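Here's the structure we're looking at; comments come further down.
Then we have chain A:
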Amino acid sequence: MTFRYDAAVAGRGVDVAFEVAAGETLALLGPNGAGKSTVLDVAAGLLRPDSGRVELAGRALTVAGAGGRDVLVPPHDRQVSLLAQEPLLFPHLSVLDNVAFGPRSRGMGRSASRDVARRWLAEVGIEDLAARRPGEISGGQAQRAAVARALAADPRLLLLDEPMAALDVAVTPALRQTLRRVLADRTVLLVTHDALDALLLADRVAVIEGGRIVDHGETSRVLSRPRSRFTAQLAGLNMLAGTWDDGAVRTATGLRIEGTPGDPAPAAGADVVAVFPPGAVSVFLEPPGGSPRNALPVTVTHLEPHGGQVRVRTTELSADVTPQAAAELDLAPGASACFVVKAAEIAVHAL
Partner candidate 1 sequence: MAAPSRVGVPSWIFVPAVAGAGFVLLPLAALVLRTPWARFLDLLASPASTEALLLSLRTSATSTLLCLLFGVPMALVLARTRFRGQGVLRSLVLLPLVLPPVVGGIALLYTFGRRGLLGETFEVLGVQVAFSTTAVVLAQTFVALPFLVVSLEGALRTAGQRYEVVAATLGARPTTVFRRVTLPLVLPGLTSGAVLAFARALGEFGATITFAGSLQGVTRTLPLEIYLRRETDAPAAVALSLVLVAVAVLVIGFARQGRSSL
Partner candidate 2 sequence: MRRASGIAAAALALVATAGCASGSASGVGETTLTVYAAASLTATFEQIAQEFEASHDGVDVALSFAGSSDLVAQIQEGAPADVFASADEANMAKLTAEGLTAADPVAFASNTLQIVVSPGNPAGIAGLDDLAGDVDLVVCAPEVPCGAATRRVADAADVELDPVSEEQSVTGVLAKVTTGEADAGLVYVTDVLAAGDAVEGIELPESAAAVNVYPIAPVAGTANADLAQEFVDLVLAEAGQSALRDAGFAPAP
């Protein structure tokens, strides 16, 4: 069920090409106005591109400007579901019937489609809200119902449009966990401007800026060593994967990093990732003695200017220091150093 996208919409200055392999989640990361919504509209069949081709599992969904006959499979016939920022649950239907809408529309009987809906409500953890009206549940619950509804339609491709953007920050970690679980093994195109969504939900990231894809690759690579200005500003994040062990992340290389876990806290032994920005890192030549802070021994690989500061790079991590400090420390590629970060600056996310 590989999704291939290569289309140009001249009016909006958007011309991008990418692929989402079967069972893979691709995050389309970019600032507002970069062309993310245009890509979604074309993928969903709501917008006809000036030229290009969109296909899913070998079936042409949109073909334009290729000289032959244009193809525009209507939205309902694409098996492409869209989950938007807002839940957009149909206000006149119960939560159960909202989720049953997809199966019903595909010709399933009333009670069979409700059985499917109940299973998906259980999957997202809100089976007890089945009889409620959308107006009677919270925003987070509604978005869960919307996730269940999108999945119950059994799409071959799921489009997620900033699914967390309109939610209270207090409920996003839990929904993110749910999405991680239900999106596994599905073919998903996730549009977001939040690097954390990309980090936690996507296998690969494509960065879109000014209507062009400026960077793409493995999520950890794109986010930790960004090639585009946007990702650098937004991301450039330090990420260290490991397991959760008594309040700290233990990495494969044996480092122990104390951090602040999200809510709910990960279970002991769970796979987690420690995330912190380069600006939170202080650089020393020797580990400072008696400090409660995390001290990570590193070897500098290169130095580069970064917005009036100097970004100190190692194979895995980055730190931002003033040019003055860089000179005083006599930092150069190959030099040994120690990166020091407060536990409070390190966010720990379950994977």
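The candidate set was assembled so that all candidates are chains of the complex that A comes from, given by their letters.
Methods note: a residue touches a chain if its C-beta (ideal position, glycine included) is under 8 Å from a C-beta of that chain, and two chains touch if they have at least 3 such contacts; residues count from 1.
All values reported here derive from a predicted model rather than from experimental measurement.
Asks: Which one touches chain A in this complex, out of 1 or 2?
Replies: That would be candidate 1, which touches chain A.
Asks: Within the complex, which stretch of chain A touches candidate 1?
Replies: Interface residues on the chain A side: 44, 46, 74-82, 84, 88, 90-93, 101-102, 105-106, 149-150, 153, 155, 159.
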